[in-house]
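Following: one structure in structure tokens, then a few remarks.
Missing here: one protein chain of the complex. Every other protein chain is in place.
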Amino acid sequence: MEDMIIATLERAMVAGTPLLLATTGEIICERSGILNLGVEGVMAMGAVVAFIVTMTTGEPWLGVFCAVGVGMAISILHAFTSVSLQANQVVSGLALTMLGLGISGMMGKPYVGKPLLIKMDDLAIPFLSEIPYLGKILFSQSPFFYLAVFLAVAAWFFLEKTRLGIQIRSTGENPKATETQGINIFRIKYLSVMIGGGFSALAGAHLSISYSKSWIEGMTAGRGWIAIALTIFALWNPGRAIWAAFLFGFIFVVQYLLQPLGISPNFLSMLPYIATLIILLLISFKDPRRLNAPAMLGEPYKRGER
Amino acid sequence: MKKNKRLEMKGISKSFHGIPANRDISFSIESGEILGLLGENGAGKTTLMNILYGLYQPDSGEIRINETQVRINNPVESIANGIGMVHQHFMLIQNHSVLENIALSHKDTPFFFPNLRIREKIEEFSKSFDFNIDPAKKIWQLSAGEQQRVEIIKALLNGADLLILDEPTSVLTPQEIKELITILKKMKTKGHMIIFISHKLDEIMDICDRVLVLQKGKIAGRALTGDTDKKSLARMMVGREVVFNIKKEKLERGRQILSVEHLTVIGDKGFPALKDISFDVFENEIFGVAGVSGNGQRELAEAVTGIRTVRSGSIRINDEDITNTSPRHIYDQGVSHVPEERIRFGIAPGLFLYDNAILKQHHLKKFSRRYFLKYEEVKKHAKKILNDFNVSAHSINSRIGNLSGGNIQKLILGREISEKPQLLVASHPTYGLDVGATEFMRNHLLELRKTGSAVLLFSEDLEEIFELCDRIAVIFDGEFMAILDSGDNRLDDIGLMMAGSKKI
Partner (left out) sequence: MIKILISDRYEISAFRSFMTNLISLVSGLFMIGLVFLFLGVNPFYAVFKIFSGSFGSFYGFKETLTKAIPLILIGSGLTLAFRAKFWNIGAEGQLLMGAVFASWTGLFLGNALPSYMIVPLMFFSGFIGGALWGMIPAILKIRFSINEVISTLMLNYICADFLTMLIVGPWKGSTRFGFPGTDNLPESAVLGLIPGSRIHYATFILSILCAVILCIVIYKTRFGYEARVVGENPDAGRYAGIDFLKTTLILMIISGGLAGLAGVGEIAGIHHYLGYPAAVSSGYGFTAIIVAWLAKLNPLLTLISGIFFAGILVGGDAIQISLGLPAATVNIVNGILLICLIMGEYFLKNKITLRFSK
């Protein structure tokens, strides 16, 4: 039983990793005032690109690099429609998701069901990994895990403690005031959307080359949408996103723990989605003023409006 | 950086959508001088200053600094030229701290840990001008006067030699205005140039050395404040003698329409915006609420019309309790509403003009039969409002978002008066309107009073309050400082009451 709990928690960290990456990215993006509903699609793109590159070159990190590049590139589309053309961000994000799911499905067709033989070894941190229980759960994980936690902390630092971070947050709060300070908010928003896209693709790369080590169409299974919900749950704070994501990682893997008890597997696979609705419900009881939602989230900004 | 000692604008013209906002404007200002820019709303003052600040490009004309011509393409270049601007609506991020706001605008903010360095600078700076501001506070926690000081610090920290203040006193209490004047005079002695935009004559006479009067985008006159008087400035500003053709007859007040008792309402920030307020409004009466905006006027109007929840106390219309009932129910009791934020509340911008002409009225028998709307009637009604209230629009089939603010305001007033309300709640009904339209609106309010309605009028314009109201309440920080008859000579102290330092 003890082994099983440790194994479950260990898997929870793995399952939470892509959620944390995607959530961190979406937080940066939404802080600049742009709602990006394309996470799911960009994640799928990242997964397929990372998989194909890793498979053909044998270099997993090259795969990751390419995935992030493609993720950033495809996100420009959303930035263009929602920032430059002031289009409806909901519709534009949906279009990006459709596009990402479509292209990834098409590109990945020849690779469906092929196992990835190149392994990305787990990284056991000396000394720390020998701590009983915790060492196994937290310190002998895949490099993605450390990367995700590091990036979340870095994102927090970036948003709160750097000049550019202040500029991004100001853009999401009050683009007009920010612009009159001589800041090019269009550049800021493009940058934020692209960073968000890169993170989503990174999450996808983790899914295909580290988590399941294979590619199948639809393997993102709504994780992108859950990340968007987690963004709200984390109150747009990357620090809170860390534990929110791993909580959801746990919900993802807890089904394997419960399955032997005779509960329908289909019911158990509903759990993450039901849990998403429940956390949104819980957060709604919080005072909306303390939610910290960027004031102009999702609002198109038109320059020079009188 | 070279000090900006003299600035000149020469032959500036600018138009929007073919409508001229500035026409051939020239003036200059020198170190140690305060120049007043006087004009009504819509006279082109803000446009002119936005050109100077690089937000707009002039269609023609040039800007010269220290005798050399410059091009100002954006606010950054403007700041680099030593120009700073304090906008009427502060350009501050409400949810951010003072530090973060200043770090955002300051040119020498370091990339890492911006707040640490900025804090030292602010503290050093605050001392020399006696600004008393806690840099760690969030903007929304500050009073309007403090926010304005943050704006001034922002400009001065960026090395502004010329400071443009756009209607700086409109949000301040008399006490805060005095403090502002002290700060400005201090800056003047240190050699700064200040352009002071206002439509209030007293302030211009008080603060400025010279004054430039704009009317309909053109220069209507210029004068030294020492050589002129308010009357002649007023004439230049309006283009004719300021006589409002408004006659208020004496009317006996009728029965009680609105009765508010011990009303407490929570504002957007989670604190009480109205604290235990009680008053009544009667037939044939205009009840005015005077005060600096943001002291609970909006919350009061919203509570009475049902848009905002009441924490405690009661509101009664014709002796029927309507506290916390739906806005529609309250409308059906005869309460109309001209909202303060007309674009935010008053219209659905993408819909047609005729759709908007029945926004609050569409459920009435007159416009709807069972589940259907009678669009024939609706269109007829819209045309009537257009005619009666001089709304200029292409047709009733144009989208209302394309109308100008003044025309939208007229449509809203027309719509809300059209069904002969028992009580009209009107917030700043003449804000931003030209003189003609203002007079027109005021006459309509008096007409309503004469025909037996009650009016609850919110206004920042004291002239309007005195001219129209039978009784006047002065609101400060969610409380009534006094409720007085319009003839009461205690109203001489209305300034003190608005500032919260006198309560009757």
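For clarity, chains are labelled A and B in written order, and residue numbers in each chain start from 1.
Following the convention adopted for this analysis, a residue touches a chain if its C-beta (ideal position, glycine included) is under 8 Å from a C-beta of that chain, and two chains touch if they have at least 3 such contacts.
This one's a predicted model, so the numbers in the text were calculated from it and none came from an experiment.
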item: Neighbouring shown chains of the undisplayed chain, as defined at the top; value: A, B
item: Touch with the omitted chain, as defined above, among A:52, A:166, A:232 or A:253; value: A:232
item: Per the touch definition above, residue among A:122, A:160, A:217 or A:299 touching the missing chain; value: A:217
item: Contact residue for the chain not shown (choose from B:312, B:398 or B:451); value: B:398
item: Candidate in contact with the missing chain, chosen from A:32, A:75 or A:104; value: A:104
item: Identified contact with the non-displayed chain, of B:113, B:345 or B:440; value: B:345
item: Footprint left on subunit B by the chain that the document does not show; value: 17, 305-307, 326-331, 337, 339, 344-351, 355, 359-360, 362-363, 368, 371-373, 375, 394, 398-399, 402
item: Absent-chain interface as seen on subunit A, which is shown; value: 37, 41, 77, 81, 85-88, 90-92, 94-109, 217, 221-222, 225, 228-229, 232, 264, 266-267, 269-270, 273-274, 276-277, 280-281, 284-285, 288
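Everything below uses one rule, namely that only the chains that are shown with their structure count from here on.
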item: Subunit A residues within the subunit B interface of the complex; value: 161-164, 166-167, 169-170, 173-174, 176-183, 287, 289, 292, 295, 304, 306
item: Residues of subunit B touching subunit A in the complex; value: 16, 53, 55-56, 74-76, 79, 85, 87, 90-96, 100, 103-105, 109-115, 268-270
